[in-house]
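The complex is shown incomplete by one protein chain, all other protein chains being positioned as in the whole.
Showing chain A:
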Amino acid sequence: MEIIHAVHVFVKSLLFLLLWSNCEGRESEHNHVTCGSLVKLLNTRHNVRLHSHDVKYGSGSGQQSVTGVENADDANSYWQIRGKPNRPCQRGAAIKCGQAIRITHMKTGRNLHTHHFSSPLSNNQEVSAFGENGEGDDLDVWTVQCDGIHWERDEAVRFKHVGTDVFLSITGEQYGHPIRSQREVHGMSTPNQHNWWRSMEGVFLQPSQVPLRHDEL
């Protein structure tokens, strides 16, 4: 009887182990943010999406402004994830934690950018959209900070600027007319609850197979 009981327990624990190992940490290819994808980025603390439009700052650099909006259905909140200048990333490849990327505004073709100018409402560092047709300068590069290996779609990540070392943040200050209720987006030097972002809606490219090769002998 004891032997049977022992075997029973053994089989049960084996099954449990099998089940558990299948459920644990297998990263599905379909849940990554990949090179070339379009995403909307939600600031998790303030519940607004990263946004830009053809409206320039009235102070600071005078470049195109970047804000946070409450709407979920505006195409002006789409940004394309691309590689560094002169180092394109492979289409569909998952973005690694720590990887340097550019974040390009879909509609205007300008890159998420920051520099030593003051932001208009909170006096933090101004974040603008800069460049033409996706090409700007070296201050367009950000690294994705996350735990784990790849940037997961449901995960909150931080964006740290390469060059000035600030984190992309929102602290809640709101603009008036003509962009009423939109929040100020700026760079802050410390990581905190205001600089977490999560990818929401988007068009996520999957990795493709390499086209067939007909190698002759």
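Following the convention adopted for this analysis, a contact is a pair of C-beta atoms (placed from the backbone, for glycine too) under 8 Å apart; a residue touches a chain by one contact, two chains touch by 3 or more; residues count from 1.
Keep in mind that, in the parts below, contacts and distances are computed from a predicted model.
Tell me the UniProt name of the left-out chain, picking from "Tubulin epsilon chain", "AP-2 complex subunit alpha", "Histidine-containing phosphotransfer protein" or "DnaJ homolog subfamily B member 11".
From the choices "Tubulin epsilon chain", "AP-2 complex subunit alpha", "Histidine-containing phosphotransfer protein" or "DnaJ homolog subfamily B member 11", the unshown chain carries the UniProt name "DnaJ homolog subfamily B member 11".
Among the options A:Gln80, A:Gln99 or A:Ser169, which residue touches the chain absent from this view?
Touches the omitted chain: A:Gln80.
Specify the residue from the set A:Leu38, A:Cys97 or A:Leu121 that touches the hidden chain.
Only one listed residue reaches the unshown chain, and that is A:Leu38.
Touching the missing chain, which residues of chain A?
Residues in contact with the chain left out: 30, 36, 38, 72-76, 78, 80, 88, 91-92, 106, 134, 153, 200-206, 208-216.
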